[in-house]
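Removed from the display is one protein chain of the complex; every other protein chain stays in position.
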């Protein structure tokens, strides 16, 4: 059951000029969260900015006794609310509603998990990696960013036993170019018979490419779409994506209820506006 | 010349549940400020709240070498902006435009100065007391508040050589009742021939009463009015007060330009809405 | 002290004046886990045509200062599926249901109303002649006195439920539309729907909404909406359901004092889906503090007598 918490900012770690990790004391939300779910947040009072904004739960935070204490968000500055989230100080408060949305399905061995992240699309994969680890699923993260400085949290993923395949636009770390380059190679190299599930989050063209690449190799992809969302609860019909299921006609479905995680093969990518 | 400074909050001292003193690094504004002048401030970005709010300059702040470093505001929580000013933390920023408005005339010996303050109406009198001290003017502060806890800055006024006459609504400090009670007595006791100027700031009925009391004893009063102000610069005509000068007809004049300090005898009190 | 928050809208009794606004609360069932629907005055469900509609492609909303634009384009499941799939769930939850109906033609409005008249659990019919986002129907009717009259009269003929035309604010004289609605047999009016508006992405020089224009809602419009409710109250003797930017009980009270018998809350529900409890507590507290027995005693009590000495230059 989603809850709304007036959460205290515990810490705000600036990673680069545009990225930060914001830790919130929202234990009641965090303890219910499944990988791929999101929260709707609103920093500051007043009516401008007015609406909440959707954010993946980045980490479920725990104390030394493994008790859940809150959650963190991986935030990228792009506009007014993300600027505010970047500037927050410990002790400030953020309204945080969640957890919301359909989570990833967490696959189990023998199926392996390949997570493909572009930029801030990394956000849902920290909790997914932790859940996969619990199931001992063999996991790889394909992770692309602009440059070496824009690749975060690598040690944490390694500690979770995640194999890393990196790519940067400027070649400063890992493969030079798009994350789909190492992915394509790996898909080609992989044993066709060995079960494998692909997860993708990032820019829409990247998710589309990943879905198509994976499909070409007979793999299904779960994508986490990032539509503009007014409410996060199915109330406003702002967040729709075109989906075609069972060969039927395409329909616009609400990504806050039916998503944000979708089977990539059901998304009608050529009609997806974002 | 008024300046607009994006001032850093240096400190925020909470005096009671509703009153605080906010120190701002706005040296360029402070160094030009004359007693009774005000600044237009806006904490936070965004369009809600939209307009700036007027505040008397409470103190001109100086470092050990007597260099001006900024100014402080005495803030009382009554609505959205004053709530924000109450909650600010050091390092936050406040837009601060000023100094604005017609200041008090700072009287010199042999004329004595009687300042009459009600509640947050204390604000313009700290700088006035300092200026009077420079001129060695004998100064008394008549100061009324709800209770002993609501009387601030008393030591600072004493250090400036100001004699204090206190009154509280609940009798917990000084006279029991309105500040006009000790004022009326003192006006009666004072030597009629000795020159004396009265200054008043506080709730409108109090300023009106002070003006009339003083006039009955042949004294003039400079009042600092608190109208709602949209701009503080003469642009919007929101801040008008009815004034009658030289026996002519009454006119609505802009209190941001012609005030906030007025000769109390020119104010048409029965038409003053505030 | 016990206070009576109940109000009457053209024969429909509501437990309290707070109604979830159409298009801002899905079909109500989406919120059933979060909110006890039986504690709301009523739920106004998303606008329904006769048939299913996909609505406009995204981008469908954009935020503006203290407001938002929407151009959803009335995506919906059609009235028959609503009656079959959603209405029973709403009834089971104990919700009072107001169905917002749409049409591209007058006949379509009447047909939708007729189907609803046969269904159980419809408290009232809100006639949406004010949607700014669709080409045919909607505001086309709501911006013409004749169109308003004709749609309302057609719906009136086919239903026994209270008929509540929803007025558009995009007109010169909203009170004349309230009067036209009354003359056509309306039991109440609701206002305001959204203001026709637009936002432009200056970098691409393209509209931010796929539909170019959309409807402005939220706190930004509240002062205009309150004025329109006040004008309607002066002009016609019908119950008014007021709305536009209500975020707090105090905002709702502005509408009630201006003349609204009940209020709808739309955009605020996006910001805070748990708003309903706060609204109820705030209203109850106000009614008690002011020593009133019934919230309905507040309706239209704005005191405009002049307390200032009129200003003259002499």
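Note that the chains take the letters A, B and C in the order they are written out, and that residue 1 is the start of every chain.
To be clear about the criterion, a contact is a pair of C-beta atoms (placed from the backbone, for glycine too) under 8 Å apart; a residue touches a chain by one contact, two chains touch by 3 or more.
Just so it is clear, the structure is predicted and the values come from calculations on it, not from any experiment.
Chemist: Going by the contact rule already stated, which one of C:69, C:119, C:241 or C:271 would touch the omitted chain in the full complex?
Modeler: Candidates C:69, C:119, C:241 or C:271; residue touching the omitted chain: C:69.
Chemist: Out of B:39, B:187 or B:240, which is the one that touches the chain we can't see?
Modeler: The one listed residue touching the chain not shown is B:240.
Chemist: In the full complex, which of C:39, C:105 or C:210 touches the chain missing from this view?
Modeler: In the complete complex, the chain left out is touched by residue C:210.
Chemist: Considering the complete complex, identify which of A:213, A:252 or A:267 is in touch with the unshown chain.
Modeler: That would be A:252, which touches the missing chain.
Chemist: Since one chain has been left out of the picture, which residues of subunit B touch it in the full complex?
Modeler: Looking at subunit B, the ones touching the missing chain are residues 1-2, 4, 42, 47-52, 95, 97, 227-228, 230-231, 233-241, 251-252, 257, 271, 273-274.
Chemist: Using the touch rule from the top, list residues of subunit A that touch the missing partner.
Modeler: These residues touch the chain not displayed: 47-48, 242, 249-252, 270-271, 273.
Chemist: Go through subunit C and note every residue touching the omitted chain.
Modeler: Interface residues of subunit C facing the absent chain: 52, 54-57, 64-67, 69, 143, 170-172, 195-200, 202, 204-207, 210, 212-213, 216, 218-224, 226-227, 230, 245, 250, 253-254, 257-258, 286, 298, 301-304, 306-313.
Simple rule for what comes next: only the chains that are shown with their structure count from here on.
Chemist: What chain is the most remote from subunit B, judged by the mean position of CA atoms in each chain?
Modeler: Greatest centre separation from subunit B goes to chain A.
Chemist: Can you check how far apart subunit B and subunit C are, centre to centre, with Cα atoms defining each centre and the answer in Å?
Modeler: The computed centroid separation for subunit B versus subunit C comes out at 47 Å.
Chemist: Out of subunit B, which residues touch more than one other chain, so two or more?
Modeler: Residue numbers touching two or more other chains: 47-48.
Chemist: Among the residues of subunit C, pick out those that touch two or more other chains and give their numbers.
Modeler: 65-66, 219
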